[in-house]
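Only one structure is covered here, and it is reproduced in the block below.
What follows is an incomplete set of chains from the complex, kept in their original frame.
Residue numbering begins at 1 within each chain, and the chains themselves are lettered A, B and C in the order written.
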């Protein structure tokens, strides 16, 4: 029997009370109980993303990647798209758009760094974009991008701006409205702390409803197919396009309730405080942080492990009860590991994690 | 306080022990515990679809519709597709394919009936198809199509044959291998009786791995992106493409375990027996069945309600504790209701449902 | 796979959401979370028994029998006790008191009937009693005694009056205060609908605190050992005598919450209505009721089965998904069965139960 603290990326520190809330038996997508849970959850999506009544919230079956790809709803053949990438998950935007008949411009940064607003601005002064996309917190490195400045730098030249908040929403300040973002998206299982299985988005309402024969998106991921369902749920009338993950949405509602009890600001402070303790703890042990100072997120910390086999390090930590993630950024692969401190992370998890890191470092030196 | 039996379409009769199995806290997609649950679940997918080692099983985040659309993985620009539709969910195939640069031929049947093998054969004698698709049990009417005969009728002219088993797998005899189907797909929440949130497929392995620049599928729904993950799970090594719905997959594993305990054949007999009792019960009450004799499924029964307001009927039954679904087939809308007797349906549910139907009929006459 | 509706005596119709509320991990008897659950539950005990601030509520580990025996707290050597028994569970009072150095007078009734107030009054005119005990609803027959009248008939001659409300509290009108009862007790698992494991009591405060060397009760069941713990919980300070069943008390709290949501009066009406439907349903099938007219409870119905093997009848009903209890009253044993319609019983359970009774009667004739 081994104890277990999950500080991986997906999900990270969990909460059995949240999954417990998903225990249902006689609830279908048309059951009044579900409709009311869905509405409350949609409200939660709006709140956690700082999106007011100009935005439509979405909860769709799938994952963060599904949510990313659903932005294709708003593209047409020949559109130009700008991708600002800080790592593996920024690059994923490119891999998505290359499936479609659109032109993709791509700016990227080195591991631990961010695309600079001035570089984005330069490109945006040359081209007009239908869509610009970026990543708030890059899961592969823990870098938090200056989203507000990046948006400002492209806003005038980009009809739509979408932010991937998969590793940030619930643990960082996120505000679609204040940022002037048209789309913010995330997944259920990271800092929101619900089980995986849902893509969550807010979309500026003015973008919706304009379908046509020239649409290029998939059928399942076409947000115009989902919008009437979301509206029906908000109106407590229900609706159907494809069966929603009922149990997972009950859990999501519970996660939003717990977040509300805690207070969204306190929740973000808790993440910031855990991140601070993690960073100072590993630095005291002589380890370096992947993300440059000023770019360090509340939710993910990449830690350099010079001279130590990262896979073996992660394995030994797991043996002692804390599951971290290995590094996946190609520039640094094998030379760092990642700590997810998202969702339900508390001080005692950090104390335990740092204790284990110390023990394993000691053991491997 | 009201009692509740769910005999809707999605999901139908549930089981809290199955959702309970999804209660987890410290399990990520890379946790050994999850990898082993995933492998066992993939094995379950193969078994319940009668697919041996020539097939790769898939569990993807989404729904039945996502699984349907993932068949686009195997299409290229200009391919010809044949859709055999017995109703609303057969038509959904067309709505999917019309998003892509392929030619769609479409055969359909009246409500309660099925496309005939001879009609399919005629069309297949004229054209060669990259893909032919059909629906085993049409959820909008309860019709069970003669899948084996339909496949035989097109097999020679169709490179790939895919069967939508959303409303059948787990409650009907399904055998990819014996049918000589290349793809069978379903969703987690119907006769398998797990929570919604997953598309499940088996795909003939020879179809996989042949990507190329001419692929037209979405990124998220490209089965070639998911195949290495499935293989990694089968090999107990894990893998990642997008975060899987971990809790739901724990529940799915439990559903497969319970199905195994029961015995797959007994499970199908139980569905057949519940269906038989439902049919004779409503017929004794003077009501007609939507599906023609010989085409009646084990899982869904459409019941005609001549002269009675179907929406009001369904509402009153819900008030008395049994939730049915209204009818959605355009030909009969408002004049029938549907009973889902899938998943964990037992004799006592049928007894209760028939008791309630009788009471409400009496009340409304 | 068999469906299942539980209409036995202990427990009866359950609710997995109530047991689910008992899922805890890190809660000890001194944890603030537990103390607050305990206080809320103690308030619930008072409310459901109609006991105001003159009464102390108790939640003790054990069962209804433990709660019955804890009344010995208030007896001393040589005390005289009057037992009014309507059946097996009334007789249990005698079996308890015969363990102690007290004199027991005993009045009883035939199966289906009740001790009459006038008979109790006669005895009480001859003797003075330290304690008179009676049973509100006799589980072995379903008889509901005229508790108010019985209490009045002995009140003048009995220092303490205790009512066993095991099969009534939560499903019948119970009011310690209005009845002028000194002690009312029950168990967690019957009409309150929590899991078994708890004895619940309200005790007039003036009885408490008077210990002494002449006490004869057991240590574990001495309510004077428990009273300071209950007071400590009510004061939110906690307390310890023996470890309380923490999980079960979380469930009990949930049961009280659901009862409050429903409304206590509505809850009692729901029981009355289920009982009425059960009675008219079995009478329509030609079966007789054990309890005489005017003495029929909301919670338990004994049904006569002349000419049919009761054990076999109960077995066949269980096979069809409804678990009833066989009869245990010696006068009628083998010739009746019992239906528990307590706790979370709803109309649809009654519909299903009557459907099954009809089927099995048909089968056995």
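Please note the rule applied: contacts are C-beta pairs under 8 Å (C-beta built on N, C-alpha and C of every residue); 3 or more make two chains touch, one makes a residue touch a chain.
Because the structure is predicted, anything quoted here is derived from the model rather than measured.
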item: Oligomeric copy total, full assembly; chains in place: 3; value: 4
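In this section, only the chains that are shown with their structure count from here on.
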item: Touch-based graph of the chains, sorted into line, ring, star, complete or other; value: complete
item: Identity of the most central chain, Cα criterion; value: B
item: Interface with the most contact pairs, given as the two chains involved; value: A-B
item: Type of chain A:chain B copy interface by residue overlap (half), same or different; value: same
item: Separation of chain A from chain C, taking each centre as the mean of its C-alpha atoms, in whole Å; value: 53
item: Centre distance in Å when chain B and chain C are each reduced to the mean of their C-alpha atoms; value: 48
item: CA centroid of chain A to CA centroid of chain B, Å; value: 31
item: Multi-chain contact residues (two or more partners), chain A; value: 16, 20, 23, 25
item: Touching residues on chain A, where the partner in the complex is chain B; value: 4-6, 8-16, 19-20, 22-31, 61-66, 69, 72, 95-96, 99, 187, 189, 195-197, 215-222, 241-248, 251, 323, 325
item: Contacting residues of chain B [partner chain C, same complex]; value: 1-5, 16, 23, 258, 262, 266-267, 270, 320-322, 344, 346-349, 351-352, 354-356, 359
item: Chain C - residues contacting chain A, complex; value: 16, 20, 23, 25
